[in-house]
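Quick one: structure below, then a few questions.
For this view, one protein chain was removed and the others were kept in their places.
Up next is chain A:
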């Protein structure tokens, strides 16, 4: 099995920690980091490794139709897949005759996916590929990634959103000052031990139960029902309400036991969701799932493959 090696052990950068990473051709690799580190990493990729990053800054031909745009790139890059198949693959056949300037953001993004797909660089690096696009576009991107792995081309995805990293990649890493750490995904054995072993809480204390979270030196008590979901960051549990998050002292496993009685469910290794607030179960291709939360920012959180059945039972689906 061949792979593409990114070696930044000897670093000139002040922001990035030294690290090295093998991009495997049969896996999609994801790196989750804040935007500063991401920008620095892209800078390094351009200058040191001479890698082309798909950063969506390339313009398209606004006056031409979608089909003309794709046809041009198809011919220019000498793509071997027939043009109609490309249009269908990226769900562009519906808007093929539309001038690009009248297209929505998501449609334009799909044209860019098609362009990068036909460009066929080695390896393929995507920056925030599904930021701000609709569900259909995310699905075409997942399909495209599947094609890329089939073509034996290593792919790297750079995101600043944990959910996107878990959704798109097979192997996800977190890049921090400390270095590069792998985020464990879907560890089934461990999950089985933790779920369903604890007995339910005694009813007498349920009514008074609050979750304490610390902000600076204050302790805030949250009513379980106002919590959207709880995510794990570096082993610490964080309560998320809309776009704000509050650190908890306990681990995710501890809090999971306490909250089970309130209709909370461990839907992913690093997430506990308030089932009352789930608005939508999104099914992506490739057998991956997400939950959309009914809050102001409409956040989506990952749902493990192993948990989907349990969720469906709970909602009587």
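Structural remarks
Please note the rule applied: a residue touches a chain if its C-beta (ideal position, glycine included) is under 8 Å from a C-beta of that chain, and two chains touch if they have at least 3 such contacts; residues count from 1.
As a working rule, contacts and distances are computed from a predicted model.
Its UniProt record calls the unshown chain "ABC transporter permease", which is the correct pick from "Acetyl-CoA C-acetyltransferase", "Diguanylate cyclase", "ABC transporter permease" or "Probable glycine dehydrogenase (decarboxylating) subunit 2". Considering the whole complex, the residue from A:7, A:34, A:58 or A:184 that touches the absent chain is A:58. Looking at A:15, A:39, A:83 or A:119, the residue that reaches the missing chain in the full complex is A:119.
In the full complex, chain A touches the hidden chain at residues 52, 57-64, 68, 71-72, 75-76, 78, 99, 115-116, 119.
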